[in-house]
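And now, chain A:
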Amino acid sequence: MTAAELIAMAAFKSNVYSQAFPAFGVERRGAPVQAFVRFDDRKIRLRSQIYEPDYIIVQDITLLKDVNVFAGLKEGGIAVINTEKDVENAPAGVKILKINATKIALEVLGLPIENTTLMGAFAAATGEISLDALKASLNERFAGPLAEKNIRAAETAYNIVKGEM
Partner candidate 1 sequence: MALNVGAVAAPGHARNNKTGSWRVFCPTLDTAKCNKCGTCALICPEVCITLSGEFYSVDYDFCKGCGLCAEECPKDAITMKKEEK
Partner candidate 2 sequence: MLQITEGSHAVAEAVKLCRPQVVSAYPITPQTHIVERLAEMVADGDLNGEYICVESEFSALSSCVGASAAGSRVYSATTSQGLAFMAEVVFNAAGMRLPIVMTIANRALGAPLNIWNDQQDSIFLRDSGWMQIYGEDAQEAMDLHFIAYKLAERHDVLLPCFVCLDGFIVSHTFEPVDIPSQKEIDEFLPAFNPLHRLDAKNPMSFGMYATPDCYQEFRYEINAAMIRAKAAYREIAAEFKAKFGRDYTGLVEGYRLEDAETAIVAMGSICGTAKDAIDEMRDAGEKVGLLKIRSFRPFPSEEVRTALKGVKNIAVIEKNISIGSRMLGAVGLEVKDAVYKDSPNIFSYVGGLGGRDIRKRDIKQIVQWAKEGRNDCFFGLREELLK
């Protein structure tokens, strides 16, 4: 949910309307959860969950075994996945973007919390949010050295993905 909030915040800072919400209920950190983000040029009125995403971000590869994370992903959609391994069962026409966010998070933050790293990868892969907007939202959410570290993690992933493209 934190990642969804931060992406919505970054999008908002890029002057589009945005909305982020969890698939409500279990909100323990680390528990398997879904969260959703919408962007639009006009005020967002729609309140249902997202069934046909343009993009998905998978924070934990083990979920691929239990859940069809690709369900509804549009043709030409992008899946940003926290892994270096091959992704099985990926549907045709979907772009898979792999990044070892856990490794980056451990190196930069010292903790296996991949939200901000994956945000950087998402920003680079989709172009929906700028690196500056992302940094601004991280600065708003975190203070001092924590903001700095999270920005470094996001920027590292951003540059890796940009380099691969």
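Here is the rule we go by: contacts are C-beta pairs under 8 Å (C-beta built on N, C-alpha and C of every residue); 3 or more make two chains touch, one makes a residue touch a chain; residues count from 1.
Candidates were picked such that all candidates are chains of the complex that A comes from, given by their letters.
Owing to the predicted nature of the structure, the values given are computational and were not obtained by experimental measurement.
By the touch criterion defined above, chain A in this complex contacts candidate 2 out of 1 or 2. Put simply, chain A touches candidate 2 in their complex at residues 4-5, 8-9, 12, 17-22, 24-25, 44-49, 51.
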